[in-house]
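Missing here is one protein chain; the remaining ones are kept as they sit in the complex.
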Amino acid sequence: MAVGLLAGRAGRLALLLVGVAVACFALMELSPVDPIDAYVGAEVTRIGPEQRALIAERFGLDEPPLVRFGLWAGRLLRGDLGTSTIYNAPVIGVIAQRFVASLALLATAWALSGLLGFGLGILAAVKRGSPVDRAIRWWAYTLASAPTFWVALLLLTTFSVTLGWTPVCCATPVGIDPADATLWQRLHHLLLPAATLSLVGIAPITLHTREQAIEILRSDFVTFARAQGEHGRGLVRHRLLRNVAVPALLLQFASLSELFGGAVLAEAVFNYPGLGQSTVQAGLRGDVPLLLGIALFTTLFVFAGNTLGDVVHGIVDPRVGSLHRGARP
Amino acid sequence: MSLLSVEGFSLSFVQYETGLRRRRLEVITDLDLEVDAGELVAVVGSSGSGKSLLAHAILGVLPSNAAEGGRIAYDGAPLDAARRTALRGREIALIPQSVTFLDPLARVGAQAQRAADLVGVTDPAGAARTAFRRLDLGHSVADRYPHELSGGMARRVLTATATIGIPRLVLADEPTPGLHPAVVTETLGGLRLMADRGAAVMLITHDLLRAVEVADRIAVFYAGTTVEVAPAAAFTGDGAALRHPYTRALWQALPQHGFTPLPGAQPPPTDLPPGCLFTDRCPLVVPECRQARPAARQVDQSLVRCIRA
Amino acid sequence: MLEARDLRFRYRRDDPWVVDGVDLCVEPGEVVGLRGPSGRGKTTVARLLAGYLAPDRGRVLVDGAPLVRGGQPVQLVSQHPELAVDPRWRLAEILAEAGPVDADLLDALSIARGWLDRYPHELSGGELQRVTVARALLSGATYVVADEVSAMLDPITQAQIWHVLLDRVRRGGIGLVAICHDDPLLDVVAGRVVDLSAPVRVAARS
Partner (left out) sequence: MTAVGETLGRRPGSPPRAGAAKSLGLTDRRARTLVQIGLGVAALVAMVIAGTMLAPAAELTDLTARRQPPSLAHPFGTDWLGRDMLARTLVGLRLSLAVGTLAASVSAVVALLLAAAAGALGRRVDAGVSWLVDLFLAVPHLVLLILIAFAAGRGAAGVIIAVAVTHWPSLTRLLRGEARRVAASDYVAASQRLGRSGWWVARRHLLRHLVPQFTVGLVLLFPHAILHEAALSFLGLGLSPHAPAIGIILSDAMRYLSAGAWWLAVLPGVALLAVVKAVDMVGENLRALLDPRSVHE
């Protein structure tokens, strides 16, 4: 039974990647920016036509679109994503190295916002209508309306500029070789970007969890539990937590798309050398191979999140799980 | 003095409508009811008329937008919030209607064990197993999830879980719908057994015939109040022994007793008439009926809320 | 005549048959009862007869012609009226969908005019069921399938609804399929009864 599901999912992933590849390639074609100008960047005025022809030939930029797509797709299938024009290195290498840098940021923010959002949501629901609930809801609504990059700016201004507690930018202290940076220094630099991403991530999770928890507290089985004498902490621990956690987990895995968007902005403000920053650079300087690589990679990243979410959901929720195990009453 | 006595009890809700309208639902108005130890009293009325809320009110598990009025006394003393919290699950038990009252993500055995834990038994796991055995549920049932139970099995699991603390007052809410007739008989037999063993049992149902088969007294619920509380014996023949016109009409509408329908419909909870609630359908109506709500008075063995009974 | 010939149906391919070879026919002016323990596919038969579901095997015929998707002289009244009416419509619209309002029918079913500008959630199950019965009859249907219509209702509402239905059978000549588990009711309303738990044959009753 499980193998069938995996095959189905792999099929869907393949179809999705093909779709994204075609759509993104078409988008790149539409761009009025001449790839050669973008590649050369500022010195474009000083290179002659022969050099332009040389660059075009080296990066295969002079073929008709369909042929270039065929070439690109062919190389893609062989695992070669081409060379990044701004880093002058294979796209796969750039993505891998940059993603590892972003991973620390994404993981901490993902875990932190998940736990805090879940806790605050349940607290607000259990104390519905009280000042605590109103405060949490007001805070979550305000954060949800705040632009991520502005929150980053706010933290940067207060903690780095005014108080000087945290570094102004980058992942490792400026001036020393990143390899030599100690763990503490890396964490110190990770503090503000992760704080930004977590703060912004908490808001939607809190609101969704609160909504779900209120629904559960109104349910029949909570009424029966209360009729058995369950109340307060016992009710939360025995009946509420799991019933809210199951949909919350699904939502948590589905939030990777929004999370990566936040990372792009946080990395831009704190000049953090992650995949988000290179996405922006690729967009600004027209690095088409890197952009395409990132689009495909992040699709994979989001799809993996959703798949993991479904797998965990199947394990945690017996109603779904029994479908796979074929249990019949 | 009866174990549970409900006097002039009223229950209303405030609901919000699309747009600006807010409306008040007077679901229960002026309800009087008494249930004694060792007695099974049935509260009979059409489904969705608010009867289940009476059980939820007694236990104090009403939703927040409910407003209660009147007095409920248990064991001689008023049943206030503190006593409700203390007695819930231990002395007063609710047997709910359907499998939706069980936690979908927890095995039924674990839920029964938690109920035993709340009652304060020394060995919750053991108590749960005994309760399941009492309702002859195999031990494999304990490992199942609610959605894996058949109708009859869910019925027995609900009863076992609710009565782990050997309660003195049992409130059974609509236990009969959707079940095979044999399972209904078995379920009602179980309630009868609890009453015979000294518990006070309130059976809430829309099924008049089944109620008459098993109850000692029947309280007929109409538009939010009990119009008559009659002994089961009164429900015989063509219903001559029944005092209230609505009860008689109810009895005579049954397929076995003439199947004669009484025209009209119950007044909606948002728009209750001032006087007796049955005025617009009552064959015996007189002008005084419209002035004030008739008080409940004793006529033969029945408690009747009708000036012409 | 509304006729079901060797109806078979199951929800998923590898499931056992929910409806396993049911034959049934009803003439205008006749009431045919369908009895069987709960869970033996009574509701599924009702939905097949009314064209809500298509049978996997066997056919449903109205005067010899197979049931088509569009408008049909067969109307279903189900056990749960709240699911069979659009929650965002007022009752007047619900009735108007079936046809011009017939005052006598509304009086016979004790549908108060005050209800007509209300929404379904403002009415009780019994009140809503009267409206769905009125809708089925207003549509001028020749056949009505009543699936446990009064299972959850108090005896008076039940008697009212069945009297109107039986009256339409006698006077209006509609054919009625009455599905319910309550034997005393079935004995009173049904001319002959098909028993689902019995082997696959039309169990003719005197």
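The chains carry the letters A, B and C, assigned in the order they are written, with residues numbered from 1 in each.
Just so it is clear, a residue touches a chain if its C-beta (ideal position, glycine included) is under 8 Å from a C-beta of that chain, and two chains touch if they have at least 3 such contacts.
None of the values given here were measured: they were computed from a predicted structure.
Undergrad: Give the residue, chosen from A:Leu156, A:Ala171 or A:Ala225, that touches the chain omitted from the document.
TA: A:Leu156
Undergrad: If the hidden chain were put back, which residues of chain C would touch it?
TA: Residues of chain C in touch with the missing chain: 50-52, 69-72, 74-76, 78, 83-86, 88-89, 93, 97-98, 135, 139.
Undergrad: Please output the residues of chain A touching the missing chain, sorted low to high.
TA: Missing-chain contacts on chain A: residues 15-16, 19-20, 23-24, 27-28, 30-33, 128, 141-142, 144-150, 153-154, 156-157, 161-162, 168, 211, 214-215, 256-258, 260-261, 264-265, 268-269, 279-280, 282-284, 286, 291, 294-295, 298-299, 301-303.
Basically, only the chains that are shown with their structure count from here on.
Undergrad: Please output the residues of chain B touching chain A within their complex, sorted ascending.
TA: Chain B residues touching chain A: 56, 59, 61, 63-64, 85, 88-90, 93-94, 96, 98, 100-106, 114-115, 118-119, 144-145, 147-150, 153, 158, 161-162.
Undergrad: In their complex, what parts of chain B are in touch with chain C?
TA: Answer in residue numbers: 18, 23, 45-49, 151, 177-181, 206, 208, 249-251, 253-256, 259-266, 268, 270-271.
Undergrad: For a test of understanding, state which residues of chain A touch chain B in their complex under the given definition.
TA: Interface residues on the chain A side: 129, 218-221, 223-231, 234, 238-239, 242-243, 246, 316-319, 322, 327-329.
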